[in-house]
Each structure stands twice: as structure tokens, then as C-alpha cells.
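A selection of the complex's chains, in situ.
For reference, chains read A and B in written order, and residue numbers begin at 1 within each chain.
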């Protein structure tokens, strides 16, 4: 119980995350994530931080990657009322977590002027 | 018992942390932290790494931010005899941890030439 089964870290140059590309955004972010990121002072940084969060969560699941073209929409990250990012899994990500006995995923996001990074931890 | 309740990651450009500003330093660092950082080969990097550590610890507490102007002095980070950074909470940070049932916080710090990063994990 409450055994940590996986960790994940990811970083990206904010300029390398194509958040100005509607196809990329709609493929990888939920409507609520898009709405949230667009409401932030620096939407590109918010999209990039969330993108690294999705990658970090994926790594924490410990499953094989489906390749760079796989959608990340089934890993959604939105702040709770305290501003703490919460992870919601659906579809393939939810199935992967269930198959591994993962019941909780914690994530933290950070961005500086140029770089976004994230850390995630999956536990049973 | 020993359930991880929160994680936190933070990064800053070392040049973006105003460690040359005595008001900033005295507001956010304890006397022991100041003494330690000033004794290091690169004080600016040490202050910046410790600053990201405080931010990462704060995030791991999972409480609402009091804003960018809040003091970080009640999250102190100093190395033990093995060089492993240890977290000591006082004041509001201690109260926040107690209210969440957090009894242990682990932190790790790193800096390269330009960037400081930190990771923290809070558990019951």
C-alpha cells in the first residue's frame, strides 16, 4: 500500500512546444486544459509546463512509449483550488495505470523564462 | 504511514535570484543559511539552489501560495554532516505541514553554471 512504483522527469524548451499550433493543442490537451492555459499570464509557458507534466506522468507509469506521435490528451493536469496540479487519467493512460495497480499520481510543474520542467510520481 | 502526500519541483536562473540584495536575503534566509551560502565557493549559486529548494518544499506542502512576496524564511535548508540537505520548518510552514499530517520532507538541490533546480517530497 502506498508503494511508489515509478517516477518521471521531463524538461522542454518552452519554444520547442508548439502551443501556437491548434492541431497539436487539440490533439494533446483537454478543453479544460486549453481554457486554463489560455487564461494564464503566459499561455505558451503554461502549455509547455503542462506538456512536460504529461510526459513526466507517462514516464512514471512505466509502460512502453507509443512513439512521439501518441496523443497525451488522456493525461490531464489541472490545478485544484489551492493551485496544486492534479492528474486525471482517461483511456489508454487510465488502463495502463490500472494494469500496474497505480492509484495515485503526484505531479509538480515549473517554468523559468525559457525552460519548463516537471516531476511525477506514481504509487499504489 | 509514510505515504507521500506531495511533490514539488522548481528551477530558476541563478542570475534571476537577487542574492546580492540584502533585503531579499534577510527576508528569506535564516542566519545559518546565509552563513552557509556565503562560505561556499559560489555563494550566488548556493543561494539560488537553496531558494529553489524552498519553493519546491513549499509546493510539496500542497497549500495555497501567499503570493510572490511571502517570506520563505520559515523553510530552512541546511546540509547535515554527510552533505545531505535537511529541511527545518518553523512558523506558517510548520503549521501548514502539521495541518496536512506531513512529518517528513526530503529535498535535493542541483545547480549547473546558470540554472538551479530542486526537488522536494513530503510524506506523512
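The rule we apply is simple: a contact is a pair of C-beta atoms (placed from the backbone, for glycine too) under 8 Å apart; a residue touches a chain by one contact, two chains touch by 3 or more.
It should be emphasised that the depicted structure is a prediction, and the values quoted were computed from it without experimental measurement.
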Where 2 copies are displayed, count of copies in the complete assembly: 3
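As a convention for this text, only the chains that are shown with their structure count from here on.
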Whole-Å separation of chain centres (CA-atom averages), chain A against chain B: 24
Chain A - residues contacting chain B, complex: 2, 4, 81-84, 106-113, 115, 117-121, 123
In the complex, chain B residues that touch chain A: 2-13, 16, 55-56, 59-60, 62-65, 115, 117, 119, 121
